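Only one protein chain is missing; all other protein chains are in place.
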Amino acid sequence: METTMTESRDVSAAGITMDETQGLTFPRIECKNIDVFYGDKQAIFDISLPIPDRSVTALIGPSGCGKSTFLRCLNRMNDTIESCKVTGEIIMDGENINDPDIDPVLLRSRVGMVFQKPNPFPKSIYDNIAYGPRIHGLAASREDLDAIVEKSLRRAGLWDEVKDRLTSPGNSLSGGQQQRLCIARAIAVRPEVILMDEPCSALDPVATARIEELIDELRKRYCIVIVTHSMQQAARVSQRTAFFHLGELVEMGETDQIFTNPRERRTEDYITGRFG
Amino acid sequence: MTDVAPAPFRNEKALRRLKKRRAADARFRLYGLSAIAFALLALSVLVASIGFQAISAATYHKVGFDVVLDPAVIAPKGKDTPADISRNVDGFYALIRSNLQGTFPEAAEDRMATRQLGDLVTRLAVLPTAKWVSENPTQIGQAATIKVPLSDDLDLYLKGAVSKEFRLRLGDISAVTEAAPRQVRLTGDGAFKALQSLIAVQRQEVGDAVDARSILISAGSTTGRIMSLDADAAEVTLLTGSATDFSNVRPTARMIELPETERNVSDLQIAWTLALKDKGRVSRVPHTSLLTHTDSTYPELAGALAAIVGSLLTMMVTAFIAIPIGIFASVYLEEFAPRNRLTEIIEVNINNLAAVPSIVFGLLGAAVFLGFFGLPRSAPLVGGLVLALLTLPTIIIASRAALKSVPPSIRAAALAVGASKMQSVFHHVLPVAGPGIFTGAILGMARALGETAPLLLIGMVAFVADVPVGPTDEATALPVLIYSWSTNAERAWEPMTAAVIVILLMFLITMNGIVVLLRRRFERRW
Partner (left out) sequence: MSDHIVSAFTEELDKLAADILRMGGIVETMILDACAAVNKNDVDGARDVVARDEQVDKIEADVERQIVSLIARRQPMAHDLRAVFSALKVVGELERIGDLSKNIAKRTQRLDENVGASMRKGIYRMASPVSRQLNMVLDAYATGNAAAAKAVWEGDEDIDQHYNSLFREMLTYMIEDPRTIGAGAHMLFMAKNLERIGDHCTNIAEFVYFQATGEYLLSTDRPKTPHLDG
């Protein structure tokens, strides 16, 4: 079932010109038969999903469809919920990161996460960025750390706005700036994958556009997975889109294809606003 | 009447409803305001009554004695080491007694009067002087002015707290005739008219009881008791001084409402005190000994120093035990403990513990710390331990509330950059919850500071004459001191107790002030 879907995607891809940067390389993360349980309740049913590198994969679906839960499997944030149990394999660099032997702390330094509400630490802008590198020992000296902070803020497109007030508290920034600060904080620990859980849902359209522009910039270096409620946003920022419904992966494909010609009736109904 | 339809916003029914609703609003606001007004009233009455009582204890009267520090009296052969001198109450008191007897020779006439004269100053009141002399031995043999507190009853008399007193200025006395030794007849044209009318008015009010009242007449250092009078003359029994002082002056008459038999100070003592005062030997000074002296059975000598130090030592022990344990317990319960039946039971029991009457903790302390571990009785160590147990639930509950109020997004953020659970708690959650935790801790400590019952049970009610220096010394605490002073019979303890209550309130206000400051300083908004 899964393989045929992948194949059909490749066929359709042949007809669509694609941006070179999104060139679908080998999957950065390969999820195989993921099931997630909250206590006795199963939240995610047998999801297998390849996530390509250097591109944006959007997870869409109605509320409670399990897309956020799935996203949190990728950096094992579900570990922090006691009743939550994840089975299945998530292969990254040939390792099953769902294996209990893998240290989630190490994993999270390679798989960064940005949350729905901007959540900077109640510390200075500088310390917000420097915290991750400090605990992971990424900086040998103060100069190193300064460089990391600057680079991260530059990549997050925030440097010019905050370079003169690195010591002022992170909460003093506007909502959009705070979210970019959080992205910079995630970048600072040199992750390969960045997970974003509805990163723009608390932002105004201008701030949203900035973040989307940033995501488009970041996908040249990182594998990005974004959960969003806005289909327009998924259409705008992602190269691949996966539609979740009731804990199942209904359809996964090129964003163009999903939004112009979805294969599945449920996808079609959802993205055209016909859900019952 | 026009046939225009009523505007929908202003029809009769809507207006009536609106009126009703506004009335309900106004009523509710009134209830709230009156509740607050009542609370404020109760508080101000409490503070005012305590403050009013305490004010009279803010100052007290001291009498000065010009004496020669005769080595034969204060440092006789064989008892002349500094330690001996500092304990030589008898010697120093003899100086004072002989000074008093010199000033008031009439007291030698009968033993009763001699004893009463001695009661002007408490024997033990000379202790500070003895200590001072022992530390400055060069003073021995020199003349010195010793100031000692006046006996508590006379202090109260001077503060007007013994009895109501009617005071009048009489007319000129033109003649003084001595009928017998110490019996004088004072005559002056209409000199006693005002006094007579006062007696008449009083007689109307209280009837013949007025005859039992003492009427004292004084001029300069001389005071006598009026035995009988008419408008122009009075028969006076001299109490102290010489009759000649009355000639050609306008003496002062005092009618003391409480009959002599019903008060602790005799007319004679009052006469002496007035004489000392007239000679300028009595001075009203700030009652610093309240803070520098330890407890005593004599109110004029008693102070709260031992209790203050005891309270501080107890609080230190409590803080050292309750705050770390409370914080660690709450952090563990809030951040690390798995959510299961066991933790639920623990939580419920912590909440229950907070509601356990404090005396129960005292019983537990007595049984466990004194009985089982054999720790010393009356020690701040044990008191601190018991109070730590008492405040622990409060601190845990407050700390957990503070930790709960830290948004979970902070924890998620820390975990997501790869912090371990511990790092996320110690780097991010605790700093944010810190002010809240310390607020809870200080409020818990404030509650402990005011606790009496558990301390009574572990023997911290003992009479402590020495300032404790360590947590295992015998000590008492401020609330216990208040309790024990308030049970004393003498009138003078009342203002003293109020004064200690004020001291305790100061401590509490300071602690609450720190809380407010912390909150202002570190409160964060989300």
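Each chain carries a letter (A and B) given by its place in the written order, and its residues are counted from 1.
Keep in mind that, in the parts below, a residue touches a chain if its C-beta (ideal position, glycine included) is under 8 Å from a C-beta of that chain, and two chains touch if they have at least 3 such contacts.
From a predicted model like this one, the values you see are computed outputs, not experimental measurements.
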{"item": "Chains still shown that are in contact with the chain withheld from the display", "value": "A"}
{"item": "Omitted-chain contact residue, chosen from A:Asp35, A:Glu192, A:Glu248 or A:Glu268", "value": "A:Glu268"}
{"item": "Hidden partner chain, residues of chain A it touches", "value": "15, 231-232, 235, 258-262, 267-269, 271-276"}
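Throughout what follows, only the chains that are shown with their structure count from here on.
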{"item": "Distance from chain B to chain A - Cα centre to Cα centre, in angstrom", "value": "67"}
{"item": "Interface residues, chain A side, partner chain B - complex", "value": "75, 77, 80, 82, 105-106, 108-109, 112-113, 115, 117, 119-122, 131-132, 135-136, 171, 182, 185-186, 188-189"}
{"item": "Chain B residues within the chain A interface of the complex", "value": "338-339, 407, 409-420, 423, 427-428, 431-432, 524-526"}
